[in-house]
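Here the complex is missing one protein chain, while the rest keep their positions.
And then subunit A:
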């Protein structure tokens, strides 16, 4: 929007000049026509008479008419258009000229959207990356976020969930907060919508450009929300010219990239299960006996076929080929005063589980009206509705010996408390949520004078969701326990932003270019929730439709509201000297209601300088660089981290039996959680901290932009160092305070890294072109400080003296040990546990290793006695893995041949570790177990119960290289059919193949590096068509 507004403003400015100077007379009128290389007319091209302020814009047919002021002999016209090379043409006394504009491959004159304005790419002082949105258009996706994977150096996108409608995890230059959000801020058409991850309201086809603001100079203008970087999204708007209608359709078929690992041979499963029990001295299960009402056939029965059942539950639970379809119809048009765009999108995405799915409808309408030369009004409105029917998590791992149906044709259930059968679950459980989002914006753009422009806008976003759930008595554990459970959850959010900013642009003495912006904004966000829950339903026919049908005594209701306000003042100064030296300074003041009483206001300054060395004579003379630009920036941005009301005192509510009746008791301190064995101890919270404030990130960035070989090879390199201080953490208080912990700003995390991107137009022949794009980023993070080790309750590693704390939940398979830690001097989330050295082959070996009892027997893990004290205990733990990648890289290869195009996109992550807790439970691993007949050093023996320690045996290399996308397309043009202006037919394959040594299905897991198992990753095959009328 910003891009087009700026463009529109120039247009108006030109028109204005034309009108006011027409009277100066003695003029000659020149007419002409502007085409692109294919001969298509180019509307909206700026035509400017050099040396004057005289200019016009080409019309729908690419034609223009200009009255020149200088003599026809000397007059020179300049033609400029975004995305095309600007050319100058001498009139040479002609009356009519034909001009052909070439597309500008270099893109240096591209306009880039930054916070509160836009800037020519060549004038950037900060680290801002633009995403080529058109390259993404063939990839099927619910939201733009996921598609950014590998597209920008320093941007990490993790798609760990395969559920339909699921979001992604997005990080710019690493994570830096423990308790605050690490999501970059997403700004759509100037409206900060919140954290990136699932921008489902915006149809990816409607997006015109995506910019990623990475360094402080670019992001600090967003102050207390800029610390995680900013993703700027601009949606498509109508251009002047004839009305176009676009139809896009994609149909995607999904399938697993590998076979589901399951017990194809139930005999082997039963044998191994028996072996597990026998090894542990327990009576085996598969002996034809009944345990707790469940009959387990004997190995003989299975072998002989007298127990004939072998159910492929994967086949029952998963859809054969889930389908995703997305259809978008949009229309854009404009005349001199009004432009509009209207669009509709329907997306339907099947989950991989039966009856699991997602549907979404988006309608959008944008209108722009030019009151006069100076005043323009723009509105855009998006209505988005989505429905998620959740039937995920069905048990595809169910015992293959259980049939689907029993002899009576009913579902076979092993006992009354067997809730694992996927079919009755699917038929009887209700789990659905419906969302509605409205995003509206109104913008007034007023050019006060030729140099001063004021924009004022009002943005509003409304979000609503209703979740319905019913857990029936018979087929779910929860329903069985509570006699049927019905739930309705309502969520509603209002977000209002009012913003005004003024921009002053001028050039003095042709060498001092000045661009000043000041503004203010006010944002108000309110979330309300209400939850209803009823239990004890006598009749289940209505599910949760009549909540009063539950037992009134067990009704539970809850409600909540959170309101926050943000008042901001900001400004930016850009100064360019001789178009060689560029300076930028920004400042933002954020006043947030979330901050503590003593710290309501935060100030976020930044500064940057840049030197366009290629404009220096001595560099120019080298003839090597078309661009050589050095940049340096430093600034401070914040992370709001705090949730509303966190700085206030908070009272608790309890019941007191006062002289024979229950009374409500209220007072200071409330229980915010429980901990310890059986969660027996309480966390007492509620002490206010009036000093609580944002986390602040200071970032230094040094970068170099280069272009060689007539700009056919372009490189950008950035080095950065980010230090986040005042981490929002909870600190323990003395017991006499009566509180357990308080929220404070304490602790430091550092991120350092290098980002390189290389783009090359390698071949650029008439019928054939080949270009390539390489993006590499390296980020190292380190926990520097976690505050006072006693107050923070830190643990100390006895061998290295490292202070650390565990984070995350404990694993029941490892005696509730936790895998991840925050350790001083270590990257975030490293794994902590025991080291192993293969498998014990003899008891003597086990005893020698410091193990005793069962753990010293042959076939057990041989843990390493790290501190050499002769016993294996918790003092032998150490850091056993790092889930943070050493390097993230991607490579794009784009070919065109005549009307065909082919693009291949590879994405890779290198050097990260993955913790795979279920590694030894898999049907493809278990058969390799240690036995007396097959002693080996890789797998332990099977044991029904074992004190398994969390060790590096479960840590694997998570590096992978993925053929992320492959697109092959054919472009029809006017020559092929007169019906369409343009048409394109393509096939796309996403997640085509992955190279990895990982033993699970796919190593792309969350930032904590824990692989939870699941099913294979999906491959998407898409057939798509784009038509333009």
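The rule is simple: contacts are C-beta pairs under 8 Å (C-beta built on N, C-alpha and C of every residue); 3 or more make two chains touch, one makes a residue touch a chain; residues count from 1.
One rule holds for everything that comes next: contacts and distances are computed from a predicted model.
Note on the omitted subunit: UniProt lists it as "SusD family protein", one of the names in "Putative spermidine/putrescine transport system permease protein", "Cytochrome C oxidase", "Imidazole glycerol phosphate synthase subunit HisF" or "SusD family protein". Per the touch definition above, the residue from A:664, A:767, A:812 or A:932 contacting the chain not shown is A:664.
Checked against the full complex, the one of A:732, A:770 or A:806 touching the unshown chain is A:732. For the options A:405, A:656, A:897 or A:979, the residue in contact with the chain missing from this view is A:656. When the whole complex is considered, the residue among A:444, A:847, A:866 or A:902 that touches the unshown chain is A:444.
Remark: the residues of subunit A touching the chain excluded from display are 371, 377, 442, 444, 456, 458, 498, 500, 520, 522, 524, 559-563, 565, 567, 591-595, 597, 600, 644-645, 647-660, 662-670, 677, 680-682, 684, 687-691, 732-739, 742, 744, 790-791.
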